[in-house]
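This is the structure I want to talk about, given as structure tokens.
Every protein chain but one is kept in place in this view of the complex.
Lettered A and B in written order, each chain numbered from 1.
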Amino acid sequence: MDSTVPNCTSIGESFLFGGSGGEKESVKEVGKNDSNNGDREFVSGSGKVVRLRKRVNSSVENYGGSLWREDETYGININALLDKIESESASNGHHQDEKASNLHDNELWVEKWRPRRFIDLVGNEKTNRRVLRWLRQWSPAVFQESLPQPLYENEFDPLQRPAKRILLLHGPPGIGKTSVAHVIAKQAGYTVAEINASDERGGWQVRDKILNTLFNHTFNQSPVCLVADEIDGTLESGFIKVLIDVVNSDARATRKMGVPKKGKKNRDKLLLRPIIAVCNNLYAPALEKLKPLCEIVPFKRPSDFSLNERLDTICRVEGVKIHSKSLKDLIDLSQGDVRNCVNNLQFWATGTSSQASSSSMDTDPMGKDFSSSWYGLVNSIFQRDPHRESRDQLSSLSQQIELNGNYDRIVQGCHSIFPRVKYSDNGVIKPSRIADWLYFHDLMNKSLYQHNGELMRYCAAVPLQFAHMFGDIANKEDIQVKNSQYEFNELRKFTMDITNCIAHQTLKRSPAVQTFTSRQSLIFETLPYLDSMISADVSKCKNLKVKQAIYDNLAELLNFYQLNVVARNHDSLEGKKILSIDPPLDQIVLLDNKRKQEVLSKRPGSLNFLLAKFEENKARKRHVDQTMEKREREDEVRVKRSKTAMASGNTVDFFKTQYGINEPNKLDTEVPISKHQEDEIRTWVRYKEGFSDAVRKNVAWSSLWS
Amino acid sequence: MSLWVDKYRPRSLDTLSHNGHLTSVLQSISQQPRDLPHLLLYGPNGSGKKTRCMALLESIFGQGVYKMKIDVRQFVTPSNRKLDLNVVSSAYHLEITPSDMGINDRIVIQQLLKEVAQMEQVDFQESQDGLAHRYKCVVINEADSLTRDAQAALRRTMEKYSRNVRLIMLCDSVSSIISPIKSRCFMVRCPAPPNDETVNILNYVASKEKVQLESDEVLKVIAQESEGNLRKALLMLESMALCNEMQLKKSTPIIKPDWESVISKLATKIQKEKSVGCLVECRSFLYDLLAHCIPARTILQELTFALLRNSSNEKAKIAILQTSSIFDERLSLGNKPIYHLEGFVARAMCSM
């Protein structure tokens, strides 16, 4: 066991905490080396050459029962894992197969195949590791063990906990956020205490519950990790308030740790257990206050490939034969929702397996279950059978539609695929005629809310109308129905939430100004123009005075609308971080593709300057705050000294610890993004260090901008 | 400070810029603060309704109306659900926006107004600015988005509690205000500033902000493009100035919001090609626009006018207008904007 440690450590460091850009390559290389099973060297993200010698065998026996923390690394020993899989796949798979058939009838696959170990997780590898890393940072505080080396150089917490005490996972539903939280917490050696929407989460009940779980010692062998699920609901404000209180009281307690205790009862408690929060929508109004206290980790949909792989495994183990094409359909249908995917797979599989017992295995991959779903029904609407009388066909269609009953979905499906089917038409006359019917459907469907849905029964006429107009013999292939409505709704909600977020914040900040702008005009007018103002490119400007004026103006605007410039991963740029505005203003206002590209190419440059300016203002403000604070503290100390007549040696220590806490704090805020950035920031650091008039004079700001 | 449009907003009746006649009307109202009628200000977007409303309040109550704060009020619906609503208020007035409360606006209106009405304003000092404190003003933004129920709930309230409450309603169009309300209100029409007034205002702001202007031409273009919407004009000026190093030339390109340019692109697309493939492309455009919270009705209006601008055929224009008016109604009756917008596109293609 111990023998693997040095190797693992170096690997872990290199691919977890090296430069973000190099991450991917090094991971790959590790894998390759592994298969060759010999000494290799590879270059880590930080440019270090690491020589690797693998000692496989010693860890294999231990593997099954061991918890992650036992190998005393904070990374994952990929070598061992992969090897493990290789060596055990045959026997293990077989074993599971047996188990699977035993439990076949009485367990949902979703539960059964819920990931239990780290390697079971599908997709999002990088984010998963980020979660793991964060959790590992708690180890010194929770398990009293020391990490091989501090994860951050600027770690200032006396207990070496991560800077942000709460981890916030967000992403679309069904991609395994909760699973990740659970699995990783378990791997790291915690017992998971989950609080989700089903629990009572208002008022004192939840407060007691949280405080109990967090601060009371359990007699179980392992400490607790709190997983707060689904915290973005509107009714969760009480719950969130408790979380905020916990963190704040922790912050106070941490600050007091340096101060010698005086035996008084201390009400603020140190937070010694990690908290992981999970939500779908990061911009939900309820989360506004919590966000700054959290380390935010976004989750993305797993790639189709990795999902496919996972489903394939399930099928193999469960003994279901399924076409790769229909598997792909399944994936498309669920749009990355793993849970939904597995669910569908199970029910489809049970259907076919029962069929299989009566007859031979069906060759038709889509089976019967699908034809009665709206998905198949929509397709059958457009497929006219040349051998049947059209009247016959229509009446059977109408029966099927009424049986299905989900008119809205069917019409939606028809609407989304009708342009892609074959039919004879002169120009776009038929689409324009079907619009009337869609209107009819809309009205009938609306009656659901007005006349108790009495008119719903007429809805069946609309799909028939589709069949009448667009049905054709030439349509034989099934066409995939994309659920664009859902996507659209999600996107819309997202936009709405961001706007509300901005509106709310500005309203809170200065109601007297913001009250003049309605939400509508915010979307229509103010925000688009604000965006174009912020993206103003001034780098070519010669006149320094004008340039300065513009920057001042922009910085104030940013401040007014509470916008931040942050470095963020962008979908299209793998792994590279670029500067952008947060909340993501550009996502609300930009529609044009060309302009969207600009966000990636041109903007970061101008934002860079803006960020520097912003930081400068912040630094200035912080400086003022800090001197104020310092003065206060000195006063405090003076008072204390006069009271207790403290020994002088003690005071020195006291000041030391104070500076020990303070100093890194400054460093913490600077985000090294690019070389240029660092230059900019170094100037203000100097400005700070030499806090005297003489130095200040030497730094001419205007010279920095040229 | 904030955007220029907020920075140079007139804050009292004397400094209101355009439309002197209207200002004199408001002044005459403010002269008799004791019997302030219920007011209904209507006019197109960006014509300064809210600015006038606040200026009027200022002239009645003094500077204090600009000292606003936000309260979170809780309302309980009949089904015992709790609603939290942000209410912006000063010592003299409070503001509500119906769109914040969705379908529950009736409950909010009933409870809020009654609450205000039952609270006697105790400031009886007969000093000069204290004389009108016996009532509180309730400003209803976007009054045209009040549901019929809520408007009906306002009817008697307006009469019954007129002693303690005065309503000031702001809306874009009066057609969705029910007539009993209209008959109880003093209606004030706020027209948009004509182009030359807009140019004057722009000129003033530009000189204050030290924007170098080559000529007034560019301001005229801005005024033309903003279509009488002063807010838009000022925003346009600011963003153009910031993007062009505070120098505006005749040839400086106008900055338009993305959604507008997308719609005009859509219009050209419709006119160029008349096929199902094009329809599919248009659909994705429409989805995109809707997802960015551009209301369907605005899309329809902009699209219609873009089509009208582009086409030269008189018959086609008439057909487009007719279609547009039909689909406009469908949009306001139906729930599924995408069907109707796409229907309009298809119909427009046919009529080309």
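Keep this in mind: a residue touches a chain if its C-beta (ideal position, glycine included) is under 8 Å from a C-beta of that chain, and two chains touch if they have at least 3 such contacts.
We adopt the following convention: contacts and distances are computed from a predicted model.
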> The complex lacks one chain in this depiction; which UniProt name from "Cell division control protein CDC91", "Large ribosomal subunit protein bL32m", "Trafficking protein particle complex subunit" or "Replication factor C subunit 2" does that chain carry?
Replying inline: "Replication factor C subunit 2"
>> For the full complex, can you list every visible chain touched by the one that's not shown?
In response: B
>> One chain isn't shown here. Among B:S176, B:Q212 or B:N335, which residue touches it?
In response: B:S176
> Looking at the whole complex, which of B:P10, B:P44 or B:G64 touches the chain that is not displayed?
Replying inline: B:P44
> Quick one: which of B:G228, B:P257 or B:G343 touches the chain that's been left out?
Replying inline: B:G228
>> Which parts of subunit B face the unshown chain closely enough to count as touching?
In response: 24-25, 27-29, 31-32, 34-35, 37, 42-44, 47, 78, 107, 110, 113-114, 117-118, 120, 144, 148-149, 152-157, 159-160, 162-164, 173-176, 179-180, 182-187, 189-192, 227-228, 297, 300-301, 304, 308, 314, 317-318, 321-322, 324-325, 328-329, 331-333
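Everything below uses one rule, namely that only the chains that are shown with their structure count from here on.
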>> Going by the contact rule set out above, which residues of subunit B touch subunit A in the complex?
In response: 1-3, 5-6, 9, 45-46, 50-51, 54, 66-70, 86, 88, 95, 97, 99, 141-142, 210, 229, 231-232, 235-236, 238-239, 242-243, 245-246, 255, 257-259, 261-262, 274-277, 279-280, 283, 287-295, 298, 327, 330, 333-336, 338-340, 342-344, 346-347, 349-350
>> Quick check on the complex: what are the subunit A residues that touch subunit B?
In response: 415, 419-420, 425, 427-429, 431-432, 434-436, 438-439, 441-443, 445-446, 484-485, 488, 491-492, 495-496, 499, 504, 507-508, 510-513, 515-521, 523-526, 528-530, 532-533, 536-538, 541, 543, 546-547, 549-550, 553-554, 556-557, 560, 588-592, 595
